[in-house]
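One protein chain is absent from this view; the other protein chains keep their places.
Labels run A and B following the written order; every chain starts at residue 1.
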Amino acid sequence: MARNRPGLPAPQCDPESSGQALFALVKRLFPICRSITGEGVRETLRILRESVPLVIHEVATGTPVFDWEVPKEWNIRDAYIKDMSGRRIVDFNNSSLHVVSYSIPVRATLSLEALRSHLHTLPEHPDWIPYRTSYWNENWGFCLPHALLQQMQDAAYDVCIDSTLQDGHLTYAEYLIPGESEDEVLLFSHTCHPSMCNDNCTGLAVTAALAHRLSERRPRYSYRFVWAPGTIGSLTWLSRNRETVGRIRHGLVLTGLGDPGGFTYKRSRRGDAAIDRIVPWVLRGRDPQARIDDFSVYGYDERQFCSPGFNLPVGRLTRTPYGEYPQYHTSADDLCFIAPDQLAEALAVLLDIVDVIEVGERRYVNTSPHGEPRLGKRGLFRPTGGVGLSGREAALLWMLNLSDGSHSVIDIAERANLDFTTLASAISDLVACGLLI
Amino acid sequence: MARNRPGLPAPQCDPESSGQALFALVKRLFPICRSITGEGVRETLRILRESVPLVIHEVATGTPVFDWEVPKEWNIRDAYIKDMSGRRIVDFNNSSLHVVSYSIPVRATLSLEALRSHLHTLPEHPDWIPYRTSYWNENWGFCLPHALLQQMQDAAYDVCIDSTLQDGHLTYAEYLIPGESEDEVLLFSHTCHPSMCNDNCTGLAVTAALAHRLSERRPRYSYRFVWAPGTIGSLTWLSRNRETVGRIRHGLVLTGLGDPGGFTYKRSRRGDAAIDRIVPWVLRGRDPQARIDDFSVYGYDERQFCSPGFNLPVGRLTRTPYGEYPQYHTSADDLCFIAPDQLAEALAVLLDIVDVIEVGERRYVNTSPHGEPRLGKRGLFRPTGGVGLSGREAALLWMLNLSDGSHSVIDIAERANLDFTTLASAISDLVACGLLI
Partner (left out) sequence: MARNRPGLPAPQCDPESSGQALFALVKRLFPICRSITGEGVRETLRILRESVPLVIHEVATGTPVFDWEVPKEWNIRDAYIKDMSGRRIVDFNNSSLHVVSYSIPVRATLSLEALRSHLHTLPEHPDWIPYRTSYWNENWGFCLPHALLQQMQDAAYDVCIDSTLQDGHLTYAEYLIPGESEDEVLLFSHTCHPSMCNDNCTGLAVTAALAHRLSERRPRYSYRFVWAPGTIGSLTWLSRNRETVGRIRHGLVLTGLGDPGGFTYKRSRRGDAAIDRIVPWVLRGRDPQARIDDFSVYGYDERQFCSPGFNLPVGRLTRTPYGEYPQYHTSADDLCFIAPDQLAEALAVLLDIVDVIEVGERRYVNTSPHGEPRLGKRGLFRPTGGVGLSGREAALLWMLNLSDGSHSVIDIAERANLDFTTLASAISDLVACGLLI
């Protein structure tokens, strides 16, 4: 396993089992050198397939994808920079970040001056390795700590990138949990990032665990999980499913779920889709300070799902948004940056979101709408009068008052500022005694 | 007359006559033991009938009322707890609050232990008697100061509740002031609360005075006053008037009008009914800090008028809302908690509200809409130019500018932030010179 901050102690974790299991999965995925194509993606998907029987798709290089096409497949075996003594001062085996993704093969001896334009560092974080790519512009390069660059003083260096860039395939995976309805919930997580934890081993691990948990259910909606490379992967999936994406009623792009920050939901381009109300309601039930951002053109694959030709109801759930933590797209986004409890909480949030997706748009009807029905005779109200309402009694009255066929459960929850547990219990009792249908 | 805080001096009041008259009426109503049925309600309505010729309705026990039915009629002659020396330590004659409303008859000698589950106190206010009811669950009980309970140490007590609970009637009253239109304004106040002033002798006294004042007019709308017990009373009235409640264009539940707090308006379930704009405008003209609450399922009889099967444009006007003052539903809600000036102000506010109801939705039309008409030649504008507009001139210009047939008077008042007096005067002048029709 590649370690990108070898001097640090291993994270001290003793989480509850689910968080521990998620963390262990991240730990397995972390060292793999992923990119938008190649064996690293395939190995990643094979690991996820241990959780759920996902289906792997291969799309040939050159396949047209809207304004793009599937690129050549990139694979890499080894890469290094050796100093004049023959010592590997930069070694791909230590971190997959050391090589600019999609670097073409190179084997040369170069002066530092000639080499310098191929070296990427972060002067403001001299011990960290940056993450860089050059997918659409044939080039090569190394990423290294700035402190190391400053020590390089030899007259010449041997550089080697033992990669291949040739016709092959783009690989992605799907997993569908059929529901009562063909209407779908899309859950997307990108597979293209190499050895970084939060972005996006956490998204891969949490979505796989969510898929495993939902596979035990027969939900109302069908749930479609897609694991694909960023941008070209979501575009490829969209181009192969143009006829059926209209089934998507709700969707989420999921990434960055392990860092210590609070949750952030980014609204879909529509801004008023059901998912844009469901996720904020769930988040605020846990954390009144949860952050809700408007849609913007910056970001992950919601950019494609929310392009004007599709305009799907797809939002994005993360903890701290990309680019707002210094570890973003560097080697410091490692196993120490995330924690099992944070992964477990993300999974719990998603399970809550699924619960609300299942029931949130339902419009119940009060069968006794003229005046309040007499709840006391049904055992739903305290017998002694003169004191205030309990929260549970309030939930009963709100459901009855607003269940006129024009208010959904999420409408009522927002209006009455009720949490999901209390409301779900009130609905259950009112349905049981026939006051709601 | 029962006095529930006998040690306190009588309130020192020297109000202006209207406030004094209202206070005197509250003082007469206060000692009566009201409940949702019984002689106390009838005695109360007979007193209100001295103000206006209201019509009393009796509805027999067992009459179906939506999901409910009219309960048995409850009456009470006497009740006490005697200690072993034969001394009445709790005596119904001192406060009608001492008995849980709708207590079934009881006559027994009980140990304190056996008695305790029938005793209600307020540990946080040890000198106050709480108000409790048990309408729908046959039971009995006493309410007493917690300090008194703590002194009870005898081996046994004689308890007596000399009540009856048997088939009879539910009693309510109506009074209709016919207007030019059959469209109605509903004014509702509950009659079921025993010896508490703010809740609701103040509502009864102020609505009776309002009815008396309006009876001298021939208004545009018809004004219907209903005095009935809470919940089952408004439900009964609704069930007997299902065919005609559609005439209600505006409505208010009125209670809690005597305490020292500012006014609070609670919006109707619709939230955007005319009454939901009229009352806030009037209140804010008197007090910019007046509180406006959204509809909620907590509260008084607006819960029934605003149930989904009716969804009437009925809001609620109080001073401090129920439950937000410690004296609420206790013996401390007495004559010292209210004041004549506060009652007089409530009546004045309601008379203003009626004035605005009468004219607020009217849409005048500017007969000279192309440019501003020349107000100076009509004596409505100052002759010398170069200085600013007076408030009165501004009101003239706002009425002319927005009276295009699509803005009501209340629209214009809100838009221009004008008070009712200035606006009414401007309307009068513009109508007089033919610039508004």
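The rule is simple: a contact is a pair of C-beta atoms (placed from the backbone, for glycine too) under 8 Å apart; a residue touches a chain by one contact, two chains touch by 3 or more.
No experiment lies behind these values; they were computed from the predicted model shown.
Of the listed positions B:S117, B:Q166 or B:T384, the one in contact with the omitted chain in the full complex is B:T384.
If you put the hidden chain back, the residue from A:H146, A:H169, A:H190 or A:R269 that touches it is A:R269. Among A:P31, A:P130, A:P219 or A:G261, only A:P130 touches the chain that is left out of the view. From the options A:N75, A:N94, A:N139 or A:T164, the residue with contact to the unseen chain in the full assembly is A:N139.
Touch with the hidden chain on the side of chain B covers residues 366, 368-374, 376-377, 383-389, 394, 397-398, 400-404, 416. As for the chain not pictured, it touches chain A at residues 65-68, 100-101, 130-137, 139, 231, 234-235, 238-239, 242, 269, 296-298, 303-304, 306-311, 323, 329.
Please note the rule applied: only the chains that are shown with their structure count from here on.
Separating the CA-averaged centres of chain A and chain B is a span of 55 Å.
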